[in-house]
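Shown here: the complex without one of its protein chains, the others still in place.
Presenting chain A:
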Amino acid sequence: MPGRGRCPDCGSTELVEDSHYSQSQLVCSDCGCVVTEGVLTTTFSDEGNLREVTYSRSTGENEQISRSQQRGLRRVRDLCRVLQLPPTFEDTAVAYYQQAYRHSGIRAARLQKKEVLVGCCVLITCRQHNWPLTMGAICTLLYADLDVFSSIYMQIVKLLGLDVPSLCLAELVKTYCSSFKLFQASPSVPAKYVEDKEKMLSRTLQLVELANETWLVTGRHPLPVITAATFLAWQSLQPADRLSCSLARFCKLANVDLPYPASSRLQELLAVLLRMAEQLAWLRVLRLDKQSVVKHIGDLLQHRHSLVRLAFRDGTAEVETRGKEPPAWGQGQREGEVGNNSLGLPQGKRPASPALLLPPCMLKPPKRICPAPPVSTVTGDENISDSEIEQYLRTPQEVRDFQRAQAARQAATSVPNPP
């Protein structure tokens, strides 16, 4: 550097300011000779001028990624790899985590929350690519509570202003069904229980669609419905051997957890199938019950669209149409049946009048009748009588009794083992 002097050893003018740790030095860049040195230690007065700045107030956290964020990003990548997600998902999830980390509320959150945030970012990424990952699965992987997860998930979706599509039911069916260990014989799975994957998948899909159409899926957790549908599909493909197997046993030998609501979903689905079966003449005479209808699920699914239309009437317009005649085709069928009755069929063998197509919660009778609230004439400024207030105050005698009781209790608890 011109004007800074020359190196005493080689005479070059290329002198560089280079610190050796905390000691500033002027060094010749040609021969390495140290021309001048700064002060190595600071004096007390010097140190008085140095003021320590906390990390959060410095610009350090903007310039470099903090250790906890690095850890979180590593966790996001690891989680994506564990779930065997496509590589593009990883980048998106990492971007969401970084975006979330820019908010001070997230930066200052507890470690537990940051852990769950990792799961939220991965879940949002999967949802946006229609990858069927359930919240239950993420919570199991993160060892997190579902309510903790849910609060952070809702918060982060709102914070980042994200548009998260719903869980794709068809994809979930495919993934979930494939996880059932029923496609190969094994010591725990006898040969008669082994099933072809494609057949089972297609039938399960049809059953889930049927459940969706008949209000069994809206508002409910999707997984138990799929479990029930898978069970019915599996049973119906070989009913002779499989009717004896219960839902719980089925899940056990398929090595899948049985979700608690699955049995009630199963009952609801069977009730829908029974109603549909009522509309087929050759099934009506068989007087099917919940066990025997399984044998005919194949037929019912083949004609499911028309059967649902026949078996159920629109429940959404129910108040006005309740008590109306069923449409002409229903009557025509009934007349046809009446004609057949002369052939010796027992009376009453007519298609059931269409049931209301409503969600199960609307079909159950209300638990308690809510009376109409009385019209209140309170103005808010009425006089408050003294006697009314007195009823809420203790008399002096009561106060004394209460204090005595409290003291006695204190004495009892402070002496755990009275002599």
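Annotations
One rule holds for everything that comes next: a contact is a pair of C-beta atoms (placed from the backbone, for glycine too) under 8 Å apart; a residue touches a chain by one contact, two chains touch by 3 or more; residues count from 1.
Simple rule for what comes next: contacts and distances are computed from a predicted model.
Only one of "Serine/threonine protein phosphatase 2A regulatory subunit", "TATA-box-binding protein", "Cell cycle control protein" or "CCT-beta" fits the UniProt record of the hidden chain, and that name is "TATA-box-binding protein". From the set A:99, A:175, A:263 or A:292, the residue in touch with the chain omitted from the display is A:99, counting the whole complex.
Set against the missing chain, the residues A:86, A:187 or A:380 yield one that touches it, A:380.
The chain that is not drawn here is touched, among residues A:59, A:166 or A:414, by A:166. For the chain missing from the display, the contacting residue among A:25, A:66 or A:128 is A:128, taking the whole complex into account.
Contact residues of chain A toward the unshown chain are 95-96, 99, 102-103, 128, 134-136, 146, 150, 153-154, 157, 159-163, 165-167, 213, 215, 217-222, 312, 314-319, 357-359, 361-362, 373, 375-376, 378-382, 384, 388-394, 398-399, 402-403.
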